[in-house]
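In this view, the complex is presented without one of its protein chains, the others remaining in place.
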Amino acid sequence: MSFTTFVTDKAGLQKFYEAVMASRETYAPVEKFGKFDFKRVARLSECDPVSPIAKTLSIKPLFFPRTAKVMKYVATSAGTDVSEVDEDPLAVKRVILGAKHCDARSLQVLDKVYNWDYIDTDYQKRRENTVIISTRCDKADTHCFCTSLDYDVENLDALDVLVVNGADGKTYLEARTAKGEALLGETFTSDAVRVTKEEAAPEMKKQYDAFAASFRLKMDYKEVNAKLAKIFDTPEFENVSGNCVSCNTCAFVCPTCHCFKISDEKVKDTGVRYKSYDSCNNGYFTLMAGGHNPRPVKYRRWRQRAMHKFVYYKERFGENLCVGCGKCTISCPVNISIFEVVSQVSAAAGNRQ
Amino acid sequence: MEQLLVPMICKVDKVIQETPDIRTYRLTFREEGLMDQFSYLPGQFVEFSLLGSGECTFCISSSATRKGYFDCSIKKAGVVTADIHTSLEEGDEVGIRGPFGNWFPLEDIKGKNLLFVGGGIGLAPLRSLIQYCIDNRSDYKDFTILYGARTSADMCYKDEIKEWQDNKSLNVVLTIDKPEETWTTNVGVVPKILEEVVKPVIENTKVITCGPPIMIKYTIQSLVKLGFADKDIITTLEMKMQCGLGKCGRCNIGSTYVCKDGPVFTNEQLKSLPDEF
Amino acid sequence: MEAEVKDQLVSIEKPELIAPPNWEPVIMGILCNWCSYAGSDLTGTSRIQYPPNIRIIRVPCSSRVDPWFLIKSLQTTADGVLVSGCHPGDCHYISGNYFARRRFLVTKKLLNFVGFHENRIQFSWVSAAEGPKFAKVVNKVTEDIKKLGPLHLYKKENFEKK
Partner (left out) sequence: MNYTKQIQDIAAKLFAEGKIDVFVGYRMNGFDENQVPVLITDPQDVSKLVFTDKSVFNLVNYLKTDHTRRKRVGIVVKGCDSRSLNLMLTESQVKRENLYVVGICCEGVVDDAGEKMQNCTDCMVPDAVVSDEMLGTAVSGSGTLTYKKNADIVALAEKPLTERAAYFEEVFENCIRCNACRHSCPLCYCAKCCIDQETATLYNGANTTSAAFHALMTWSLHLAGRCVDCRNCEKACPSHLPLHLLHKQNESVIYENFQEHLAGVIPEDRGAFYKYSLKDPDDFIM
């Protein structure tokens, strides 16, 4: 099936965004305290669809919320009543504006873990009902390395509509899926030239090449995968984790980290069970009730994080659990770069052999 | 997934105080008919929630061959288990999700000699398999149970052990760590008794072991020393788990999810995992 | 009537803040064992009436009161908190209430800073002989909090993101 690409200008894009907001439930980056988080918006003036990548949190919470209610229960004299919670506010038909390329990519990675064995139907429903409009960045940020973790950029279909600011000054809106095509067809009001994907391809490619050329960081991830897989016991992990303060913020902002914890909270006889984020850098993450902890020291937890991202997940699901968005590096209070660390460790491993 | 995390309500039928810090809870589903649908195999575990306190992972310590109930043996160790011990009594209600995980390789052990090596609360998962095997006794050959505890008071399932001892087709060896006045049989740690008293036959034997991490470590060492092949040594791993569905990432060891690919592993499989358990 | 009530509400203005009819505040009273608790006892034995809105918890000394207690009680059931101890100089443990006094001021100012009305967190010194004073204090606190209406800020039982 081939999809249409709409060619328009800046004003046309604005109009399109406004039309989307008028007709659908829309989530877009909203600035609070100098940081952008995806929130529900009603007007274009409230949000910034082209928020700087360094200051924007990921769209993961819209699919895997920071805290989700699992159930509610009430203890009565007759017994315990367990009720599932009210309707999921994230499962309605909605549109996400201003997602980044890496955000969309992260959903593709997360699909793997949520769709193996027990299927996470809530996540699936949220995915199905969401149309993602993603703007391709014009320039890479200091910590970006998404192009290194090679994926099929031209056909990435985790996003539904791709917005590209062409080098020729025009704006290209490319439908990537049937959902995107439908949204564009229904809401695009202003005049636009409709072309096929192939016709727009040269301009898109030009923009992509300019974008790809702006990357400072480049990594051969296949080499990293192979090298890291062999060096579980390297002392290098102990060295690189030395300046980590175990603050866990990397996992909370990471678009692909998906560990969670289940906890209860109650007031009197009413209780709620929550599912909320957790981080493997946390010392209690694997601590068992008897006091046994398989990863009692910092470097082991650090190793788990790095290895899970670049080795274990790859082995199990065939993808790197990292999309190269650099959010962890930006958020890190001590500026530890996962790119740097992984390269350093695998290089050290290479020297050792 | 949130609905997969919602437990079914079970009623506590009976509470058995096994030792000062271990209790066995006999559970049935509150809703009729669910108990018959609840099928599980020895070695699987459930997520047991004391509503208002939290959720914990426990193995099922009874066998599905004994119908109408299932058992969870709980040792007081952490926050939730302490709450369970202090507040959960007969007639109370708990939430259960499960069964999760894999089970003991029932096909592989058919027609083999069986040696069970348990320590402390580690007898709980073994009891499930022992009951299963006793109920299908004709499928198996020699049947040895070696069970060790710190003191005679710390032995769980005392009544059932008596039944096993009375059963002529089972060989039961008990041991405690330190000598006691009333204790007449073996004294010493499990690996020592294994080598000196039990002296198992190596051929055609499967060993199933469970206990505290340190006991498992030394038991496996001495089993290997005795000449058992790695694939004949079967153990269950203890790992922190929360969802049981292979999602929450807590039980990751390498690319293995203990809650899905485990908790039953052979020593051969364990050797291929990174040393993080 | 509604507007009148609303005017009195000095905490964050939301329609649901308007007190339902017959609403009675819940006040957490944390009393020191040696003075204020004995004082409240005396109030009772001398048959002085005071509002039943106060729920009393006895602690060994006013310096036992961790600011955390105040936060916790405001987040669960209480609409206001009253902490009461011995008069300065009368502490059973010699100086406990002096330490407590510093903590109380900082806690009160901080809670006020983030949006709680200052009357929701109150302190008093009541000795074992001051039965009437205790009744007066409880009366005043109850009156103050009745004026403020129910507390809705950061309540735990909402179980929601908001």
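In order of appearance the chains are A, B and C, and numbering begins at 1 in each one.
Methods note: a contact is a pair of C-beta atoms (placed from the backbone, for glycine too) under 8 Å apart; a residue touches a chain by one contact, two chains touch by 3 or more.
A quick note: this is a predicted structure, and the numbers were derived from the prediction, not measured.
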Chain not shown, its touching partners among those shown: A, B, C
Given A:Ala42, A:Ala182, A:Ala212 or A:Val245, the correct residue touching the omitted chain is A:Val245
May I ask which residue of A:Thr67, A:Gln108, A:Ser148 or A:Asn293 touches the chain that does not appear here? A:Thr67
Which residue from A:Gly169, A:Gly318 or A:Pro333 sits in contact with the chain not drawn here? A:Pro333
Interface with the unshown chain - residue positions in subunit C: 10-13, 67-68, 71-72, 75, 88, 95, 98-99, 101-117, 122-125, 137, 140, 153-156, 158-162
Can you name the residues of subunit B that touch the chain not displayed here? 52-54, 78-80
Please identify, in ascending order, the residues of subunit A that touch the omitted chain? 32-35, 37, 57, 66-67, 142, 216-217, 242-243, 245-249, 251-253, 261, 263-266, 271-272, 274, 276-279, 284, 297-298, 331, 333-337, 340
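We take it that only the chains that are shown with their structure count from here on.
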Separation of mean Cα positions, subunit C and subunit B [Å, integer]: 52
Which integer distance in Å separates the CA centroid of subunit A from that of subunit B? 40
With chain centres defined as C-alpha means, what is the inter-centre distance between subunit A and subunit C in Å? 46
Multi-partner residues of subunit B (each touching 2 or more other chains): none
Two-or-more-chain contact residues of subunit C, please, as numbers and ranges. none
Could you list, by residue number, the parts of subunit C that touch subunit A in their complex? 76, 156-157, 159, 161
Seen from subunit A, its contact residues with subunit C in the complex are 67, 69, 72, 265, 267, 270, 272
For subunit B, which residues are in contact with subunit A within the complex? 1-7, 9, 30, 49, 51-56, 75, 77-81, 93, 95, 212-213, 238-240, 242-243, 245-250, 252-255, 260, 274-277
